[in-house]
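Below you'll find the structure, written out as structure tokens, and then a few comments.
With one protein chain held back, the other chains of the complex are shown just where they sit.
For reference, chains read A, B and C in written order, and residue numbers begin at 1 within each chain.
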Amino acid sequence: MSTIQENDFILIVYQDRRYLKRLEPGKAFHGKGGILPFTSLIGLPFGVRLGEYDVYEPILEDLIMYGVKRETQIVYPKDAAMIGFKLNIRCGSRVIEVGAGSGALTLLFSRLAGPEGQVVSFEKEERHFRNAQKNLDRLGSLKNVSLHQDDVIGYEDEEFDAAFIDVREPWLHMEKVRSLLKAGGLLGTIVPTANQVSDCLRGLQVGFGDIEVMEIMLRYYKINAERLRPQDRMVAHTGYLAFARKIEEVVPPQV
Amino acid sequence: MSTIQENDFILIVYQDRRYLKRLEPGKAFHGKGGILPFTSLIGLPFGVRLGEYDVYEPILEDLIMYGVKRETQIVYPKDAAMIGFKLNIRCGSRVIEVGAGSGALTLLFSRLAGPEGQVVSFEKEERHFRNAQKNLDRLGSLKNVSLHQDDVIGYEDEEFDAAFIDVREPWLHMEKVRSLLKAGGLLGTIVPTANQVSDCLRGLQVGFGDIEVMEIMLRYYKINAERLRPQDRMVAHTGYLAFARKIEEVVPPQV
Amino acid sequence: MSTIQENDFILIVYQDRRYLKRLEPGKAFHGKGGILPFTSLIGLPFGVRLGEYDVYEPILEDLIMYGVKRETQIVYPKDAAMIGFKLNIRCGSRVIEVGAGSGALTLLFSRLAGPEGQVVSFEKEERHFRNAQKNLDRLGSLKNVSLHQDDVIGYEDEEFDAAFIDVREPWLHMEKVRSLLKAGGLLGTIVPTANQVSDCLRGLQVGFGDIEVMEIMLRYYKINAERLRPQDRMVAHTGYLAFARKIEEVVPPQV
Partner (left out) sequence: MSTIQENDFILIVYQDRRYLKRLEPGKAFHGKGGILPFTSLIGLPFGVRLGEYDVYEPILEDLIMYGVKRETQIVYPKDAAMIGFKLNIRCGSRVIEVGAGSGALTLLFSRLAGPEGQVVSFEKEERHFRNAQKNLDRLGSLKNVSLHQDDVIGYEDEEFDAAFIDVREPWLHMEKVRSLLKAGGLLGTIVPTANQVSDCLRGLQVGFGDIEVMEIMLRYYKINAERLRPQDRMVAHTGYLAFARKIEEVVPPQV
């Protein structure tokens, strides 16, 4: 059984608030539930309740939501989960990402693809690139990721299983990204506005099939067995998700 | 570049309909877009358009949605994606499942956990057990899965990373499942009714923390750039998802 | 107490199906619950259960949903209710409607405005005009309605409290309709696509304020106390609703 060690990331849950912290000895968590000295945690198993605090081993969702320092639009679990699923990312997947942003999805792809997988990510803007790199360095040694401060370039010999584009004008990158996908490879993108969805659909007309556009609404409930009801407020919108698959027209067979 | 071979599974997309087929030589797909002889596909890359048909390599979602023969309630992509994500399943995960049903989630867990992972699944009802086994056999050689026609038993020496319960009365299994989870291990369940959610919440009071209940609504859009609008109808409800983490009360440290 | 009489409209409810019928003596309702001879109902009060059938006095919603013969897109209760509310229609309201369609909203406006109110409605297409007129004639003597087969014309001396535009290109009519509204008068419209919403917003830039765009999702539940859950499927989209108020720029006061 693994136990809590120095420098581990820990997730502290107090009521419905969550905090991701690195266990630096000598430091402590100060919250409404009192002071939680980190040294007292060392050697305990994960999943412990100390007074009003629960302390857990962070999962990928925790890292994305509470560990990534954001300079760009947050990616929500509802969308992250679907993106990983629709891009079919699993052990060994090779993924290309255009627009690393804060690196949250880069982290998702990296973890899902595992040590046998590969994630190539591009972030053109220097400030975002540096932040993403810092987030990736801090949250895990991700040897399967290569992050480039650049447009999508090179990698001509590679064939990627899936690609995700998360920039303002995804349609400008679709042709290039398509050329890096294997036959039948998967493409995804997320855009906040309906106008952008229309532009994406125009961009996908050439060379992509099985196009889907969707939005996901996630509603949490108050966890009271005798008074079960949804929470009062929710996220109304993050973005529209679009997915498609690379296709090649072939001369129809003699049917 | 991998090409379509005999006995491969293929996904045929015609307009917004999808069909999962095994490529048996000499056979053909008969649909509204005409006859598609399978032999004509052999040797082509995946991701090809032949007349009105698109032919793709099936992804996990396709197998779950179109390949699993169902005798039980279908699991939808919106829920499957979130279940995999919230249970943090990835290369090497060890997962326990109570209620294999038709095996759709078993397949999900197996694929996400990969060759280094392990999935132990229980299905008490003989008819469902046989159907699940058949689905798993047919859809992929999943050496990481062991399916038992039984209640949750044994495996006392194991520590699982995550567990999913998909039976009518999940609360009856929570204590046993908890004993098989590692410290801080993850639990998920899905139930169709609000009354069951209340019962699950009562069951989770002991030994679980960070409880979340949610429902996911997925709305697809018509893929028309000039007339962008949601589809007319949608799935209104599949089930309520509940997630929690195993927790142990400890004597509070001297704060 | 009023009782069921010859030629009354009646609403027959069988399980979750509803049927609006006119009580023609000698006729009968033939359904899965058996034959219900209309003569047997005469003299009974509304709100009676006969075998598996419930018979009610129709309300406005029943007339709109089950009584209006449709040649155009249906208006749903969720939208109709909000339209009446946001246009503030009540006893005495004067309402202008551009695009009567099948007359369902005309009926709504007429009923809500009551005998002291006034509804002026335009329907350019002859076929729709005739159908709307027939629906209005059949479903109630609505002396407060005048239906015109024309574009929006005349009525220069009038000042309407509210206007609703339900045509393909609402923005083409906004300026004219604005001229018929009283100062601060209310405008509403419904369009199915996001692209049309953008065009409406452009049209509303001039002369309208307090602009709101919304969509309403209505989810019904299965009425089972022990197994409470939403219905399986729902209407995902009918249209986007936009509302605004007529505004006049004035020279700012000396503040």
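Here is the rule we go by: a contact is a pair of C-beta atoms (placed from the backbone, for glycine too) under 8 Å apart; a residue touches a chain by one contact, two chains touch by 3 or more.
These numbers come from a predicted model, not from an experiment.
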If you put the missing chain back into the full complex, which of the shown chains would it touch?
-> A, B, C
If the hidden chain were put back, which of C:20, C:74, C:172 or C:228 would touch it?
-> C:228
Specify the residue from the set C:112, C:163 or C:177 that touches the hidden chain.
-> C:112
Looking beyond the chains shown, say which of C:72, C:118 or C:198 touches the absent one.
-> C:198
Considering the whole complex, which of C:24, C:137, C:169 or C:210 touches the chain not shown?
-> C:210
Contact with the hidden chain, among C:19, C:46 or C:66, goes to C:46
In the full complex, which bits of chain A touch the chain not displayed? Write them out.
-> 192-195, 219-220, 226-237
Given the full complex, what residues of chain C touch the hidden partner chain?
-> 1-2, 13, 18, 34-37, 40, 44-51, 54, 56-57, 59-61, 77-78, 80-82, 84-86, 88, 90-92, 111-112, 114-116, 159, 182-186, 194, 197-199, 201-202, 209-221, 223-226, 228, 240, 245-250, 252-255
Please give every residue of chain B in contact with the chain that is not shown.
-> 194-195, 197-198
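As a working rule, only the chains that are shown with their structure count from here on.
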Suppose you hop from chain B to any chain it touches, then on again the same way; how many hops at least until you reach chain C?
-> 1
Distance from the CA centroid of chain A to that of chain C, rounded to the nearest Å?
-> 45
CA centroids of chain A and chain B: separation to the nearest Å works out as 20
Of all residues in chain C, the ones touching two or more other chains | 194-195
